[in-house]
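Removed: one protein chain of the complex. Kept in place: all other protein chains.
Let's look at subunit A:
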């Protein structure tokens, strides 16, 4: 027969009830915090895996932010490119009009002045800045204007390097800018601004108050031909660049969407590892509380039983 020491019976009962109380308070904490684990030691393996998912979430959020920076720039440069394309179309129309032999030198001077104005507009478009204040066509030297006038008044590209490739995925980058000297060049390598400058020079070859000589006419026809060829190729290069920008933007949108899904999936996977299974926790809590109540009821009944009460 098992002998039971009165004092140790009480200690045992207290321990038993304390354990149940501890269990119910732990369950209550996990329900209230929504976290299954209080520290990593509660489940080191799951916790290490959850850490990796958290890193993936943070990486994806960073890539998304980088995509936003790239998007802002691409939107600025894309706007500038389409505006420049229409300006170049206008210059080409003016050049076509000026090429007509019925035009007088004075007429051509007026056209030259208009082209000059359009060139100024093109300069400001080529020096387009994004919302962060960076010059989008300056390559890596985006802290200063992409184009400026040199000592002789010609507009030259003064950027350098390639715009940074921002990481937007584990093995994915997107360029956050362009080099104006590459985008705005005719097929023969002449820059947009040099071509415009030359065109203006051709138009102004004969002073406005003089008649055009035969040799001047021959030179002009030659010069206008070259200028129109260049404008043609510039027009097509720019529309190509504009289309590329559009495709890049679309790709960025798609990447952003995919990153959103990645973040959601990683956060669901992490939740499965470290979040409380509420239904189960509540059932467990009910069970523990029932046991505790039973233990308490048993304790008061049994502790009331003493032979001394009956002496």
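The rule we apply is simple: a contact is a pair of C-beta atoms (placed from the backbone, for glycine too) under 8 Å apart; a residue touches a chain by one contact, two chains touch by 3 or more; residues count from 1.
Note that in this section contacts and distances are computed from a predicted model.
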### Task
Have a look at "Acetolactate synthase small subunit", "Aldehyde:ferredoxin oxidoreductase", "Flagellar hook-associated protein 1" or "ABC transporter ATP-binding protein" and point out the UniProt protein name belonging to the hidden chain.
"Flagellar hook-associated protein 1"
### Message
Out of A:100, A:144 or A:250, which residue would touch the omitted chain in the full complex?
### Response
A:144
### Task
Specify the residue from the set A:54, A:205, A:228 or A:269 that touches the hidden chain.
A:54
#### Entry: Absent-chain contact - pick from A:80, A:176 or A:199
A:176
### Query
Which subunit A residues would touch the chain omitted from the figure, given the whole complex?
2-8, 11-12, 15, 39-44, 47-48, 50-51, 54-55, 58-59, 61-63, 65-66, 69-70, 132, 134, 140-144, 160-167, 176-177, 306-308, 311
